[in-house]
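All protein chains of the complex are present and in place, except for one that has been dropped.
Then we have subunit A:
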Amino acid sequence: MSGAGAREAVFPTRQVLGQMKSKLKGAQTGHDLLKRKSEALTKRFREITRRIDEAKRKMGRVMQIAAFSLAEVTYAVGGGNILYQIQESAKQARFRVRTKQENVSGVFLPAFESFTTEGNNDFGLTGLGKGGQQVQRCRETYARAVETLVELASLQTAFVILDEVIKVVNRRVNAIEHVIIPKTENTIKYINSELDELDREEFYRLKKVSNKKERDAAAADVEREAQKKKDDSSDEDNVDEEGRMQTKDLLGDQDNEDVIF
């Protein structure tokens, strides 16, 4: 047991060690990739922040001009009735927005795109008697203002989404870096130590066995030596015996040596 942190509950076997090693490798690759993704997203995030800043400043200017052009309309027409009429005569959206998706390192950011439908001029005749030009121009100015707003909206959405995604990615990076990798490493260490332990035990056992075997072998040798010696000493007898073998006692009772007197 390595006391240096958590490890996974596994049986310390060689197979699991292999698995753990590949897991560690995977975790490291994943960590690298996620780190790179996070960096890319952060870069994008900064860019968007900068663009939001620009867009907001632009919006301030544009809205001011637009509000002023409305003041011009009021001046030219000389009353508030025109506003109501314009509200009433607008039936269809001329200025529309559609979304498309943009892929930034695997994150889908919605991007709003504004477009004006052609031939949709609902209040073309408003202010025919007086102020018509102002109304038209005011509309153009406001169309520009809304364009800026749409741009800003798509940037803000991207901003929020990216912020979320960056948080998630960073959490993953940190989790891999600080939890998964150490845990896996600990497990590997643990398995290694256990395996070493087993190895040592095995080695000891083998040693014991071989010792025993050696001893046995030695004993056997000694015995064999002794046997050999014995055999050697009875070599002369052997010749006899050979001769005797030819004249083997047919009765088969060799043990009964001939009693020679």
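We adopt the following convention: a contact is a pair of C-beta atoms (placed from the backbone, for glycine too) under 8 Å apart; a residue touches a chain by one contact, two chains touch by 3 or more; residues count from 1.
As a working rule, contacts and distances are computed from a predicted model.
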Fill in: Chain not displayed: protein name in its UniProt record ("Centromere protein L", "Large ribosomal subunit protein mL44", "H(+)-transporting V0 sector ATPase subunit d" or "MMS19 nucleotide excision repair protein")
"H(+)-transporting V0 sector ATPase subunit d"
Worksheet item: Of the residues listed, A:Ala6, A:Leu33 or A:Ala71, which one is in contact with the missing chain?
Response: A:Ala71
Practice prompt. Give the residue, chosen from A:Arg14, A:Arg50, A:Arg137 or A:Lys208, that touches the chain omitted from the document.
Written response: A:Arg137
Discussion item. Under the stated touch rule, tell me which residues of subunit A contact the chain that is not displayed.
Written reply: 64-69, 71-72, 74-76, 78-81, 84-85, 88-89, 121, 124-134, 137-138, 141
